Each structure stands twice: as structure tokens, then as C-alpha cells.
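This is the structure I have questions about; it appears just below.
All protein chains but one are shown at their positions in the complex.
== chain A ==
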Amino acid sequence: MATGVAAWLPFARAAAIGWMPVANCPMPIAPRDNSKRQDELIILNVSGRRFQTWRTTLDRYPDTLLGSSEKDFFYNEETKEYFFDRDPDAFRSILNFYRTGKLHYPRHECISAYDEELTFFGIIPEIIGDCCYEEYKDRKRENLERLQDDQEENKDMKLPNMNFRETMWRAFENPHTSTMALVFYYVTGFFIAISVITNVVETVPCGSTANQKDMPCGERYTVAFFCMDTACVMIFTVEYLLRLFAAPSRYRFMRSVMSIIDVVAILPYYIGLVMTNNEDVSGAFVTLRVFRVFRIFKFSRHSQGLRILGYTLKSCASELGFLLFSLTMAIIIFATVMFYAEKGSSSSKFTSIPASFWYTIVTMTTLGYGDMVPKTIAGKIFGSICSLSGVLVIALPVPVIVSNFSRIYHQNQRADKRRAQKKARLARIRIAKSGSANAFLQSKRNGLINELLELTGTEEDEQKLIKSTSLLESQHHHLLHCLEKTTAHEFVDEQMYEQNCLETVLQSYPSRSPSISSHDSSMGTCCGHRVKKNIPLPNASVPPAHPVPVHQGPLQELSAIHIQCSDPSSHTASRSTLNLKADDSRINCKGGRITTAIISLPTPPALTPDGDGLHGPPQRRPPPPSVSNSSTDVLQ
């Protein structure tokens, strides 16, 4: 029962009194409305915008949030209203649903946001009214396509357990996944082009020899062309066989259009090999060579546009069929008319109706070769009608095909755009994530530096160093810190981690904890211990190729740009010297800061330290003795 008419239920029940005298037996007892209360206004405060409605309006749909007791969870005692922290614009249509019984989809609303709202308020989207249902379904479908695209992108990620065959198939289908695939892609493309050009050049007259007339190049340089052809066909054969091997479903692959094109492209060659130079069959052999032109269709693997064209033609099959049919009809009609009109004239080229077909086609497509022209007046009249109608008939289905092509093309463009956007989006997300991670590390370092300063530094230094972290940030950082303490591990950034991995491999510092931050945290407290440990300085046995990464600005992609720092021995040496220096810094932090830093780690923009006070925590590589000057320069 539509709840719009729920308001008329009292009337319907009252009208039932009309049955009473007719009835012969007693009526059942009417249900009591025990929760009888005066219909009251309910205030729904949605993010500050107040909506008001009658309680009975909401009670119409008891299986939704607003109609059930679930809304009591949102009741605000002080203000005596129901508060929802949701989008007030979307709430309009939801409340209208209660009022009118019809759910409308506002066109300017994002489909996922709207769906979320509906889910929150417990309304199933299937009841969207007919007026808005089409639009809703369209948008939903688009959204689904987008999600599917995303999923397909994820599938591009190399699955760890792909066997060789699957890898190969993926390489064939998506050339951009690996370098080898790209190479293969370009090589095959090149050879297709070579093959097509060869076929074309073969027939060009090459200049005459002494006693023969102009020969096509193919006959003059038979061997060369044969070798070229052989090479191309070999490549194509190998490619086909590889694809066949790698295909997940060989039967399906063999049935696909592209594989048929491949086969048709290379088969003539093999047939030609097999056939002898028999005169009878050489005619047929020549015909077979025509099929070599199919190699050009192999380009459709390389060209998106070609594929779209093919797909368009497939999807416009009905329009094309209609075009063909109407053309055929028109051709037959006009050919007949022209034949009989021109029958009278002498030396008429319109010898039969099929002969007139040629004239009709040429005229209707406005080609007008002029090899057949009507001579009688009637013929000319009908000829002009024919050409006029030809324009019409051909022009009619063309817009449909064009619009189909445009739609599919734009769909593809959208897919490409989405891919590019996704890349950019992922990059942004990466940066943001690492930014916040860096922020945490940064704040930790700052905290430690503050500790150091408390020990030694002057007031102004402290002022400079104390970053204004928001309460939220500090709470978050505190949380991360607690986690660190809980797990007895610490957060590091990527580069540090890589270095630490290398170091643990080198096993130079057995007693070292793999993270710099712990180093930091222990700085203030157990630095002294560290220093006292007799850590041997490594010699130059460290491989020179040890990269010391440098952070770029946070706005760059975080593919680590590794640059070779100074002598790696000094790197490992620097650790111990770092300790030593840190020891010094306890006494004179200022000096320590300057000398311990060579590389400036990028700070997230929000936390850029002012001045050059702190360009980074003391985990920076202290300079090897030879370049200690440069470090100070870097800092200043």
C-alpha cells in the first residue's frame, strides 16, 4: 500500500461502516492505538539545517532509520531534536521520500555519495521512482565501470605466483608491463610494416633491363624479396606460436579474430612453399598472394583506434545492415527504371539491368564516372532522381554510426584519462602518506632535539625549534609513539630502512639497532653508553656503490633518487663518529648540529624549520673529514 495514501486509511476504515448492516456476523475488535499521542512535530537537525516533519510522516516506513526506533540513537536531549551529521542536501530527497512516497535521485549529486546516504538511512535504492530511475541506473553503471577499471588496473600488478606462461600472456596483452614486452611489441610492428611495404613495392615497375620491358621489382629482385618475405613470415609464425602457447585458453584464442588474421597472413607463404611451380596452380598461387594484404590488419593489435573502429562497425551492425538493404533496394529500382528508359536509345550502354547496376551505384554515391550516361530525356530525368535519392539514402544511417564511434571512442579516452588520473592520484597519496610518516619522524627528532636543547641550548634556539604542532597532530604522534614503545620497534623512513638492511647484511654493527630513530631516542639518554662502546671503524671494505639517498622535495615522486655520496667508508665511519659527535653535541649542541649534517632531508612543508637551525636530525651523515667544510656550507 502506498504510504501516500496512508493518510486516507482513516477514511477507508470509516467507509467500512457501509458494510456493517450487510454483515451477518460480529466484527473483530479494532486494534487499539495504545501509543496514542498527538501527532507531533519532529525536528531533524542535519548538519545544522533543521528539517521538521510530523512523526506520522516518518512512521510510514518503519523499516528505515527514521521510521524506526533507530533514530533514538541520534536524539539530543538538550535541544530535543534528532541530530544527524550528514549532508543536508542529500537529506532533502530522503525526507521527500517520506512525504511523497517517491524517492527521487537529484542529478547533481554524486552517485556514490547518494548511495551512502541511502544506506545510512536504511532506504533501498530500488524504490527510486520511474522519473529518476533511468538516470540513477546509468550513473550507477558508469560508476561500476570505473570500479572495474580500477580492479583491472590492480590486476596489472605482478602477481607473485605467475608462472612463465602467464607472464608471457600478460606481456603479449599489455605491452607496457615489461621492457621485453615492449621490445616485442615494437619489433612485430616493425616487421608488419616491412612486410606490407614489401608487398607494395614488389609490384612497382623497377626500370627495364636491356631486352625486357618494365618489370615489377618483385620479378627483378626475386631473391631479395623472397628473403624478406621469409623473414617476416618467420617472425609472424614465431609470434603466433608463442601466443598460442601462452594463451590461457588455446581453443578460445584460436577462435579469436586476431588469431585468424594471423593465420591468414602467414598461410599463403607456406602454401606457396608447398606448391610446385605447376602452371595450373600458379594462377591460384598468385591469388593467394592477395591474402598477404591481411597482414596489415595485424596492426590492429598495435592501434587502439583501429580496434575502436572495428568495434564500432560491429556494434553498428544493424545500421549497416539497414544501409545495405536500402541501398540494394534503391539500386534495383533505379537500375530497372534506367534500363527501360534507355532501352529505346541506340548504342546504349544500358544493355541489361545488371549492367545498369553499375550506373546506379556510381550515381547514387555521387561518383559519376561518366562511362555510362543516359541519353534519352526520360533516362536523364530518372538519372537525376537517382542521384538525389542516393544522397539521402546514404546520409541517413551515417550519423548513427558516427555517434556510436564517438561514444566508444570517448569511452576509451575516458579509460585512458582515468588511468592517467589514477597514476597521479596514487602518486599524491604516496606523497601524502610519506609526508605524514615523515612528519612523525620529524616530530620525534624535534622532540629529541628539544630534549637536547633543554640540556644545553639557549632560549632562542628553543623558540626556533619548537614547531607548532596541532593538538591533533601531537595526539596522533603520541599514539604512534606508544605503538613504537609497545612493539619495541620504531618507525623509520624508506631510505634509512634500505641502508639498515645493507648494514645488517654487512654485519658491521652487531649491537646496533636497525633504526636511526632509536638512535635518536637513545641519544639523550644512552648516548653516553653508545659512545663508550668500542665500535670499530670500518675500513674501506665497504663496497663503493653504496648509495646514499637524498630526499627531494616532498612534491616529487618518491621513487628514491639515489646519488652517490662521499666515500662509503666514511659513511659507516660516520655512524660511530656520529655517536662521538653526538657526545660532543650534548655539551655544545650548536656546534654539533652544524658538524653532524651534510645532507638535508626534506621537511614536509608544514614543518619547515625556520632558518637553518635544524636542517635535520643528527642522523645525517657527518661529513668525512675531507669535506667537513662543505657540510657547514650546506647548512648555512
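Quick note on the criterion: a contact is a pair of C-beta atoms (placed from the backbone, for glycine too) under 8 Å apart; a residue touches a chain by one contact, two chains touch by 3 or more; residues count from 1.
The rule is simple: contacts and distances are computed from a predicted model.
Of the candidates "C2H2-type domain-containing protein", "Phospholipid-transporting ATPase", "EF-hand domain-containing protein" or "NADH-ubiquinone oxidoreductase chain 4", the chain left out of this view carries the UniProt protein name "EF-hand domain-containing protein". Residue A:15 is the one among A:15, A:162 or A:234 that touches the chain missing from this view. Think of the hidden chain as still there; on chain A it touches residues 1-2, 4-27, 29-30, 32-33, 36, 38-39, 54, 56, 99-100.
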